[in-house]
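Here it is, the structure in full.
Shown here: the complex without one of its protein chains, the others still in place.
Note that the chains take the letters A and B in the order they are written out, and that residue 1 is the start of every chain.
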Amino acid sequence: MRAALVWLAFGGAAGMATTSAPTPAASPGPVWSGHEMPLPISVRSPQDLVFKGEAERQYLIFNLMAEGRLAYEAGDFARAAREWETLLKIPNLPAEVSRAVLPLLGEALRQHGVPSAATETPSARSPLAPPTTAEAPPTLPTSLRTTVSGSVTGGGAIGPGGAVLWLKSMDGPTPTPRPSRRPRLVSQSNKTFVPHVLAIPLGETIDFRNDDPFFHNVFSLTPGQHFDAGLYDAGRSYTKTFTRPGPVELLCNIHASMVGYLYVVDSAYFTQPRSNGAFVIRNVTPGRYELYAWHESSANVVKQTVIVGADGARGLAVRIPGDRQALVVVPDKYGKPRQPQLGY
Amino acid sequence: MLRPNARALVPLICAMTAGGACEPGTDGEKQPRLWSLFDVSQALVTGSPVAVAPSLPQGIDPHEILAPAADGSATLNIIPAYSEGAPAAYVMPELWVDFDEVWVQPWYVLVTAWNSQSPTQNRAKNADGTNAAPVFDVGPNSLFYSPLWQVYYAVLPAGADVSQYTSAERIFDDKLAIYPGSPWTYSVRPDAVTLGATPPVHPYLQTPVASFLSSAPTAWVDGEQMGYFGEGSSNFTYDAASLEVEETPLYVIARRGPDGSPAPLGAPRVMGSGPPFAGRPADAPGGKPRFGAYSRLYLAVAPATAAAFDPDAAPDAAALLTAGGIDPEAYRGRVAANATKIASADVACFTRPDFPSGCTWLDSQGSIEDSLGATNIVATKVTACTPLVFYGGKGIGR
Partner (left out) sequence: MRGRSGRRPRSALIWAVLAAARAAATGQVRAETSVETPVPAPTGELDPEDFDTQPEGFVLPSGTPMAPPLTLMGYVDFGFADAGGDGTSFPPGDNRVPADYGVDTFAPAVNSRGDVASIDAGGRATNGFLPRSVNIGGRPSFLLNTVSQDLRYQSTHVPVMAFVRIQALPRWGGDGRGNVADLLVAQAFGRVTPFEGREFFVSGGKFDSVFGIEYLETEANYRTGITPSLMARYTTGTALGLKGFYRKQIARLWSAVSLNVAATNGSNFVESLQPTDASLTGVPLLSARLGYELDLPRAQLKLGGSGLRGPRNDQFDRSALLEMFGFDARLYFAGVSLSGEYVHVDEEEGAGGKQTGAAAYLIASAFHARGFWGQAAYGVPIPFGPLRVVTPYVRYEQRHAWFEGFRPITVARVTGGLRAELSEALIVKVEFLLNQELAGAPQVDNNVFTTSVVYTW
């Protein structure tokens, strides 16, 4: 078996070097006799059980790698893809195994005629998605994506629920988000913005709808995000698409006490925590990332490095410092400060 | 139902007002009022008294100040008085009611060069050779108008056009050198008010009054030319820092009427010479008093036995005066405290053979204060410009 393993390793290496030119369908090679566990392992104690489980796991990994390779070289791309997809479902798969298998899997899928995400051209994207300047990196099958979770603390009177978190890859470009097909709603009701904080992907359209029985005039003076909805009365809406990343502070020109926030995220990996601070970012490819956290009570965006393994990253603690001075003087839409006690 | 009297609350309000300390006397009943000759000549037409105040309810008859003529013009009266025991006379061109203080205002005389020995030697001249009109800035329309001036000599630069200098602002703008002169009394007058055709004389003694009483041409005030009377120099003193003018008491001799309130006798008033009860001797070097141009009227309540001397009604007493070489007119209207007899112990000094020395004359500040005492001397709210033109029995400077 050891010799077979060595052979496989060499063969695998050689295979990696020549991924683009598989040999045409040839006679099936030697039938791998690895369908069954070659070693009978007796189990008499709990330690034996653990050993057996681990040995079987390693055996399976090897089995699927080899079977897939044999099928690939035999030209049976559908079977190769099945074997390797099954391999990638195994939890805690060593990273070097994924790295070895992934390119071949993509090729097998392509050869089989299934358009893989890796070869998707930009023109095939949805017209709603913003154009990207760089080619999108290969996306993994969703089963490989992991989750990043943890909890946020701090945030002053608003609480940790008002935070926005997102990941940016340190290994290369970060996948860009895809905006929704329909506009998201930010309602003005009871002289408040509902929701108070909303994280949206780059290119998202927001519908500012007046659900109060009187006028509102939403605007923002955030640099780079200026807009002025003008006056609109009950039931009417104002829509705007946000194409620059960063925070957007929402104010009302009539009601100086109204404030809300949008955060336009240019990463596909973003989320908002629950009110108690617990958060999860789903479908994250393993790798090294910077985790960013924004909150209205923090003067700066909080940043920490996160290593996302094959089983994700858990138990992250994000602390929001309450070091941002609350907006003392609320400006009107022309930037003129308003004395709050006047009410107009 | 009680309505709160706002005025009664005023002292409390004054005390509560932030940052303010109510000065005594600002009790809400003050009605400051100024009468210049413009106002007095107006009152002459309507016949209403001027300077009516609660403390002087009958006010002053404008006919006392000006004598009207048929053509609508008026002449400034010489008003008889007594001061320091001798006949005196004054004019009274301005009156104030409810003014606690009055200040000197600056009066600018244009000169071409400064001469400290003889400041008026280099008076600037108009093109026609007459003296350039002096300049002052606070006219009779303002409640702060004051006929009591500190004269300054403003030196014109060489070649300057004197006709341009019609306001104090211009004098400051051109940064003219200014030198202080003497205090002077000048009263602005309407054109129709003059000194009359003949030189003014004491109404009783018929001798000329001071020659400085003059009806000068004009002076500039706010770009407007106005006539004025010259009424003497250094006849008042003022505090150099605050510019407040010192008052001289002017006593109105009165007697209590049947209802107990004092009523003036109508006799000539008595000009004091210094602050009440200060005991200051009269400052009148060479017979030229340095007081009197600004006075406050005081009611001097004389006893019931007081009376004014009338030479026509007491010919025997007048004959005694004539025998002593004294013109009886020099005693006309002089009040003696013991002139009549009410009780058996009283002395009716007009009928005594030692007349006039047996009378307690109320003809000086000292005798009034000594004879009547502080309780019988009541300050009124009326002050006046009363420059003396006759003092010590003769015209000042004559």
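We take it that contacts are C-beta pairs under 8 Å (C-beta built on N, C-alpha and C of every residue); 3 or more make two chains touch, one makes a residue touch a chain.
Since the model is a prediction, treat every value here as computed from it, not as a measurement.
Q: Which of B:145, B:165, B:228 or B:294 touches the chain that is not shown?
A: B:145
Q: Have a look at B:79, B:168 or B:209 and name the one touching the chain we're not showing.
A: B:168
Q: Which of these, A:174, A:217 or A:267, touches the one chain of the complex that we don't see?
A: Only one of A:174, A:217 or A:267 touches the chain omitted from view, namely A:217.
Q: Using the document's contact rule, name the residues of chain A that touch the chain not shown here.
A: That gives, for chain A, the contact residues 35-37, 40, 46, 49-50, 53, 56-57, 59-60, 63, 86, 89-92, 147, 149-151, 157-158, 161-162, 180, 186, 190, 192, 194-199, 201, 212-215, 217, 223, 228, 230-233, 253-254, 257-259, 270-272, 274-275, 278, 280, 282, 314-315, 325-329, 333-337, 339-344.
Q: What does the interface between chain B and the hidden chain look like in terms of residue numbers?
A: With respect to the unshown chain, the touching residues of chain B are 6-7, 10, 13-14, 16-23, 26, 28-32, 98-101, 103-106, 137-146, 150, 152, 167-169, 171-173, 178, 222, 241-244.
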